[in-house]
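Here the complex is missing one protein chain, while the rest keep their positions.
Now for chain A:
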Amino acid sequence: MGKISNQTVLDKLNQQFGDKISLAAEPYGLLTFETTKEDIIPILSFLKQDEELKFNFLTDITGIHYPETALPIGVIYHVHSFVNNVRVRIKVFLEEINPVIPTATVLWEGANWMERETYDFFGITFEGHPGLYRILNVDDMTVFPMRKEYPLEDPNRVDKKDFFFGR
């Protein structure tokens, strides 16, 4: 599919960043690796500006929550090289209380709302973001609803109890 192989991308990254890139894998052919919050912006800007790789397009930024792990909050970037038709998925894991990561709006304007959405649902602070406030939920919401401890419905409500099927 792509004009350059995942191995080429990974080799270039390893050459530049060495052990800052960990747990590289390719589920369904999409190169995936982890890094730290200190290195994410250098890696993204290297991917974007490298003459050969040219990952010029930010597809998506989103979050994930794995409770009861050492670093439970994840930020996931999908970057796409239009020139080479290759995608890369980068993950950064952060601590649960007050997770902070530098913003990608310095590289792509499009990251603005994606980061706002991620903040809105996971409570991840993107440092340096030009206007980080809630985007889809109401402003006076106090929780971050996509975190796993937040239930889909109020567990105390009784009007939907079904005594036969044990809801």
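In the analysis below, a contact is a pair of C-beta atoms (placed from the backbone, for glycine too) under 8 Å apart; a residue touches a chain by one contact, two chains touch by 3 or more; residues count from 1.
We take it that contacts and distances are computed from a predicted model.
In the listed set "ABC transporter permease", "cytochrome-c oxidase", "NADH-quinone oxidoreductase subunit D" or "Formylmethanofuran dehydrogenase subunit C", the entry agreeing with the UniProt name of the missing subunit chain is "NADH-quinone oxidoreductase subunit D".
Checked against the full complex, the one of A:S5, A:N85 or A:N98 touching the unshown chain is A:N85. Considering the full assembly, A:W108 is the residue among A:F17, A:F46 or A:W108 that touches the omitted chain. Looking at chain A, the residues touching the absent chain are 1, 27-28, 30, 32, 56-60, 62, 64-65, 76, 78, 82, 85, 87, 89, 108-114, 117, 121, 133-140, 145-146, 150, 152.
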